[in-house]
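The other protein chains are all here in position, but one chain of the complex has been omitted.
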Amino acid sequence: MGLNKSRPIYEKLRIDPQGRAHLIVTDLEALPQDTIEANLALSNIEIWVVARIARGIAASPSGSRAFRSVADLLSHLSFHLAREPVGLRLYAAGTEAFLWDVANTARAAGLGKDEIFLTQAGSLRRRVYCTHCKSMNEDAVANIATCRACGARLFVRDHFSRRLAAFMGVMVDAEVPNEIPEIEVIYP
Amino acid sequence: MKARIQNIRSLSATIKHITLAPDAEDSFPAGAAGAFILLEIPGPGRVWKNAYSLVSGAGRRQYEIIVRRVAQSRGGSAWLHDHAEPGQLLEISGPANLFPIARAAQKHLLLSAGIGITPFLSYLPVLQRQNAAFELHHCCKLDEQEVFRPLLPKAPNITLHGSRNSLDLMTLLSAQKLNTHLYVCGPEAFMDVTIAAAKRIGWPDAKIHEESFGGATGGASFIVKLARSAMELHVAEDQTLLEALEDAGLAPPRMCRGGACGVCELPVLGGLPDHHDHYLSAAARAAGKSIMTCVSRAKTPELVLDF
Partner (left out) sequence: MNITLKPTETFRGDFSTRNSDAAILRFPFPFPEDVYMYAVNIEPHVPGGPTEAFTAAFDIDEHYIGECHDRALTLIDDPARCQVLPHMMEAEWDTLELLMESLAKDYPTLFTLTKDGDIWRWQNHPLGIDQTFSFGQPETLPYPPFEYITRQVQGDFTIQDHRDNNLYMDGGMVTSQADWSLNFDLGMSFHEWHGPVPVAHELGVFDRALAYLLRLQYGKPVRRLNWTLTVNPRLDTSPENYPLWGPDKATITPENIREKMCLRVELQTLTRLPRSNAILFGIRGYLIRLEELVRVKKYAKRMHRVLRDLHPEIVEYKGMPRYRQMIIDYLAPFDDGEILSSGTQPDQTSL
């Protein structure tokens, strides 16, 4: 299949000079340095990471803070964006599903496309939406995924919904049962 | 389509409120908030086509517009002030909209000056009916306050400023949350100052909405050569390039006549365009390879178009 335009193209993280203040969030424990082209020492930049420990880490005055989980970070983000004055730019770095969960949280808070910047980092694994039973399947790494809810074997189409933050999965052997192409790991 | 002048009301010596009603049909097409129509206005030896914002809501029984008499009027607004009378028939276009309400916005900040209030008058009933969060700040000259006051509903989120200086633009803009869209309409200087201030505090472009019809004021005359039609036309001082093409019996593409919609773009083969539109990007202007015929003119004595 040729060029596919629903598949997002990600760029390295750069600070938008038009912004008044900047918030960077990631689902990793630290910012992935190889995907960043920015001077993070600037005073108007805040960085949020996910530490993945129950005790949590208190906010520090340095403008950086760690959260217990991705859900914890997204919850804080909603509250934060609802109170923030115009001029903020939001940056997300991490796995694709996380990027679009952040983008959708930001959209719900009223941010537009030129206030949100996304940088893919870490694993290329995909979240796959089962078109037949409407369930989400996390962490697909191969061209074929099995829906955990209805059991359908899904071909992972290269068609991405930003609203669902997922790729489209469609039954691979609907025409002839068990006629399934070779399974290959292509999203490690 | 044909419209009949139903009523003319003077709001001041230079501002008139005009109501139009359908002539043959039962009703007009619904006009959206922010929409404009084009009026064909008879003049000595020619017809003027001017764009006016609809100030009425989505009602289809009538269209309402507000017309300020332009000091150096080329003909349109002066005729509406001096010669228009109830009962007269005018040719008008259906409504088009280059300044719609951004439905994804959670709050709307409307800033206008002078006659730039007109599109917002059509916004107000829609925003109020939707219970939308909004603020309107309208600036006018001190002696025109009583002209505009009756047009604006009394509400805590609607403020009339008797001079531009009584509006603290920076404080107002800086106080807005991330979910707010900004709409600006008014004279060019007002729009420039307001938009520059918003950008300075990081307001993103996609949340700044502007409308201005003010480009077609004429200028030095020039010659236009049409490569495909093999014609050479003279564009007079008080005539637009588009009007010159139309007067020669041609049917060039066109819509808003205010340099906003982009429909009338034509390729330039020779000469330097003098851009007055709001459509072309800075890069496209600099390249000089195309021109919006409705408002732009020529910097060179001759312009060659691929038309």
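Note that the chains are named A and B in the order they appear, and that numbering of residues resets to 1 at the start of each chain.
Following the convention adopted for this analysis, a contact is a pair of C-beta atoms (placed from the backbone, for glycine too) under 8 Å apart; a residue touches a chain by one contact, two chains touch by 3 or more.
Because the structure is predicted, anything quoted here is derived from the model rather than measured.
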Of B:31, B:76 or B:114, the residue that touches the missing chain is B:31
Among listed residues A:12, A:52 or A:159, the absent chain is touched only by A:159
From B:66, B:80 or B:96, the answer for touching the chain not displayed is B:96
Residue positions on subunit A contacting the omitted chain are 1-7, 112-113, 129, 131-132, 134, 152, 157-164, 168, 170-171, 174-176
Those residues of subunit B that touch the unshown chain are 29-35, 58, 94-97, 100, 102-104, 206, 255, 261-263
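The rule is short, and it goes like this: only the chains that are shown with their structure count from here on.
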Listed in rising order, the residues of subunit A that touch subunit B in the complex are 18-21, 81-89, 109-115
Given the complex, residues on subunit B that touch subunit A span 104-107, 173-180, 199, 201-207
